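Quick one: structure below, then a few questions.
The complex appears here without one of its protein chains, the remainder shown in place.
Per-chain numbering from 1; labels A, B and C assigned in written order.
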Amino acid sequence: MSLYSFAYGLALWICEVIAWVFNTIGATGIGGWLVTPGVVEFLQIIIVALIVFIVGFLVSITFIWEERKVLGRLMDRRGTQVGFLGLFQNFADGLKAFIKEIIIPKDVDKWVYDAAPVILIGISCFMIGLIPWGPDFYLANLTNGVLLVFAAFSIAPFAILIGGWASNNKYTVMGGMRAAGQLISYEVPLLLSVASVVVLSGSLNFLVIVQQQQDSVWYIFPLIIGFIVFIVALIAEIERIPFDLPEAEAELVEGWMTEYGGMRFGLVMLAEYVRAYVACSIAVLLFLGGWSGPSFIWPEVWFLLKVFLLFAFFIWVRGALLRVTTKQILGIGWKRLMPLALVNLGIAIALRMTGVF
Amino acid sequence: MAEMWLNMGPQHPFTHGLWNLRVKLDGETIVDADPIVGYLHRGWEKLAENRMYPQIIPMADRLCYGASMSWEHLYCNTIENMMELEVPDRAKYIRTIVLEAQRIGSHLMWLAALGTDLGSYTIFLYSVRERELFLDLMQNLCGARMTYNYCRIGGVRNDVPANFERDFDRVLTHFLNRMNDLESLMDRSSVFRLRMEDTGVISGEQARNLGVTGPNLRGSGVEYDVRKDDPYEVYGDLDFRTCFEKEGDSFARYRVRMDEMRESCNIIRQAIKRMPKGPYRLKPPRNAPKGKTGWAHVEDPRGEGFMYVIGNGDDHPYRLKVRSPIFVTVSAAPVMLIGYKIADVPAIMGSVDMCLGETDR
Amino acid sequence: MDLRLAPHAVAMSAREFVAWSSDMMEQLMQASGGKKAVDKITAPIWSWALRNANYPLHFGIACCALEMAAASGSRFDAERLGMIFRSSPRQTDVLLVNGWVTAKLRPDLRRLYEQMAEPRWVVAMGECAISGGPWYDSYNTVQGVDTFIPVDIYIPGCPPRPEAMIDGFMKLHKKINKEMKGTFLEG
Partner (left out) sequence: MGKLAQREGLGPGGKTGEVIAQTLVEKFPQDVKITKATQNRVFATVNKPAWLNVAAFMKDALDFDHVTAVSGVDWLEEKKMWVVYHITSYANRVTAELIVELPRDQLEIDSISNLWGGANWHERETYDMYGIVFLGHPRMERILTPDGTDYFPYRKDFVGGRRV
């Protein structure tokens, strides 16, 4: 009972109902055309996309709730209490941002100023579609899924750069520059550690990678160094506390988001958490064996469990550490992560050559 | 490369209080700094001239609201010095205990501000949580959380409440365990050391010349503490160590304040044991002779607080001068800032523990 | 296409068309009473959202700022009410004035108020913000914030306790609930 078959059944049923209506009023031509496989296929893909998209957003929103609550607990205080257990806080934020007045500062580069949040939220939503949750719960089973996700993943700092540049404010320009600097120093170790996973699994398709991990061992054990490099680079990629220079609250007011208010800020905030969701799910898929786990629970639930636990680790890192400066970020990126990533790649190739995998 | 002036302006997350650090940047390195103060100037000394002596005590609370007890006490010391009053012993001991409790509370507020500056919201909340305990102690004693109005000219307002020693002992033991948590969160975290070590270096010689005092001076290797070298109240009879470091960077100033918190606990414990019975207040005269002057300086948690008063013949002071330690430390800020990155500014100015209420008076 | 076939056609640029169609839409909703119905239905939702997610500005002036910090501490957790301290005026709804306003600060505070997006409120915390407080006879203090900014909530106290500040925000919630300021189609 995969998502596609369920969607096909639903699409077929809808087409038949509409076809029945047309037939009764005599327009049998349209009724007949509606039931053809082409239309049903089209409706099926739309339904699958809708389901995956909505579910992806719901998980991202519960990330915001999880962050508030776990961070609150770390700091010996209760998190937000809006609604039942604080679950409605996200909807309150979203609706409030929706209502706010749209302010465009006077001499700001209008077109680019609007484009930055759009690019950011567009790229993040695009990535939601690429994440498979289970063997039969996915939108796209691409042969080079990993490549596409990381291509989309590294466009966001570009959007932050132009957003910072366009809002005509000294702080935001600095925030944008830092995003560019941070991207350069963290993209290479990230991709190197992903390369080591691809070397071991032999394919770029998420489903195949997870299948390989189910057969043999999870890739976190042979490539433990790779996992550490991947997690650190990921924290830098989604700009969370130890590396959140572009949005450094203390010295750059709000970093590159200073001039964004109302719904633009709401979109950017949502994009940040959607990217966190995608980042955690990629880490789970590549290293923690995706949805493999004892079978008394559905595979999708296993996947979600691991994703939420990994994000709880990110929150714990945010609670414990302080922010580093740009000089140190680049230092860590080039001097620490790069050699580790190369060593890990060497290990992966060695394992592959000796036929262990 | 073209340099640009950047306003880390009155409304900025890192400015605790209101001041505008105009910084000239070459890329991200600071080439020149020009602090602008005066956003909180209310003409305190002019207002003091048309108020009676006891009426100025609540005004002195609101000079530096992070450590209001030490400013109240400084004002009362100045007037006692002018009127040549001898404060009863029990009042001296109570004052010393309350001053040291306020010093810990003020250092914890500084730690909270430093936490948000460096990006860790946890340090802010842990130190504010510990500070609440000391605020409760002060509330039992003086009735208010922050602006106490507790010292009087010639003593203190009321005697200590019931089980005063028990509460203090419980809070101090609890606080000392918590200090290990705080230090593990910061001293042993390499990210903290990475940010704080050798940023904002100021040498002992420069610090002395530029008038920097208090923990900022002791962080640069000058062992000068007004409590030790010009003792007032009962500091002469208690034995405690003047904590100082040699490097003179932000981490040294941080270390000095953390050791000072432990020393304060030690002082409070000694003072509580030796507190005598007896009167806690004497009736001061209402007027002071015209032209009579008096001054006093104390070890405020931020530096050397100093007040100079001239009598006016009736119950108003003719002139009341206040020296604020942060007013002078801010004038030395460019020396600490030039040459560092803009990302280091919160770490440097956070380690200096700004309080703008006293700077602008 | 030969324009002569449609003599009454009006040449419009894209931007004019957008403006024309939104006006037409506006008048249609106005005339048909649809706007009033939608407003009446959605207003409680918007005001619920505004109440439970009003972000104060991370801006401390004087002693009341320390009480504001204590209010966001662990004991009087302000985040229970959905209050997160944002440091940019663009993203905040409530300007919390917590301290005496001097002549030097007044133009900057006015500009801060104007930078905030529209459904915004001002809370004057402490005697100094309400009426100049203990500095009533100072030559440099503005006697009360409401002389140059419209103030919604006054929190008395010098400094008011953190519970008083949170109670002030609860009063603000009541005011937002009564005002139903957020109407969807009006914007």
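Here, a contact is a pair of C-beta atoms (placed from the backbone, for glycine too) under 8 Å apart; a residue touches a chain by one contact, two chains touch by 3 or more.
Bear in mind that the values here come from a model prediction, so they are computed numbers and not experimental data.
Colleague: Of the chains you can see, which ones touch the chain that is left out?
Modeller: If we consider the entire complex, the absent chain touches B, C.
Colleague: So one chain is hidden, and I want to know which residue out of B:R208, B:R269, B:K292 or B:K341 touches that hidden chain in the complete assembly.
Modeller: B:R208
Colleague: Which residue from B:S189, B:N266, B:N287 or B:S331 sits in contact with the chain not drawn here?
Modeller: Of the listed residues, the one touching the omitted chain is B:S331.
Colleague: Pick from B:E3, B:E45 or B:E165: which residue touches the chain that isn't shown?
Modeller: B:E45
Colleague: Could I get the residues of chain C that touch the absent chain, sorted low to high?
Modeller: 102-104, 136-141, 143
Colleague: Given the full complex, what residues of chain B touch the hidden partner chain?
Modeller: Contacting residues on chain B, toward the hidden partner: 37-38, 41, 43, 45-46, 50, 204, 206, 208-213, 220-224, 228-231, 236, 242, 244, 246, 295, 297, 304, 306, 308, 310, 318-319, 321, 323, 327-328, 330-332, 360-361.
Basically, only the chains that are shown with their structure count from here on.
Colleague: Does the chain-touch network form a line, ring, star, complete graph or other?
Modeller: The chain contacts form a complete graph, every chain touching every other.
Colleague: Grab the C-alpha centre of each chain and report whichever is closest to the global C-alpha centre.
Modeller: C
Colleague: Taking the mean of the C-alpha atoms as each chain's centre, how many Å separate chain B from chain C?
Modeller: Taking the average C-alpha coordinate of chain B and of chain C, the gap between them is 36 Å.
Colleague: Using the average of all C-alpha atoms in each chain as its centre, how far is it in Å between chain A and chain C?
Modeller: Chain centroid spacing, chain A to chain C, equals 33 Å.
Colleague: Considering chain A alone, which of its residues make contact with at least two other chains?
Modeller: 75-77, 249, 253, in rising order.
Colleague: Give the residues of chain B touching no fewer than two other chains, as numbers and ranges.
Modeller: 12-13, 125, 129
Colleague: Applying the document's contact rule, which stretches of chain B touch chain A when the two form their complex?
Modeller: Against chain A, the touching part of chain B is residues 4, 6, 8, 12-14, 28, 116-123, 125-126, 129, 185, 189, 191-192, 194-195, 341-346.
Colleague: Inside the complex, what are the residues of chain B that reach chain C?
Modeller: For this pair, the touching residues of chain B are 9-13, 16-18, 38-43, 46-47, 50, 58-59, 62, 65-66, 68, 109, 112, 124-125, 128-129, 131-132, 135, 145-147, 356-357, 360.
Colleague: Using the touch rule from the top, collect the residues of chain A that touch chain C in their complex.
Modeller: Chain A residues touching chain C: 68, 72, 75-83, 88-89, 91-96, 98-103, 249, 253-254, 257-262, 265.
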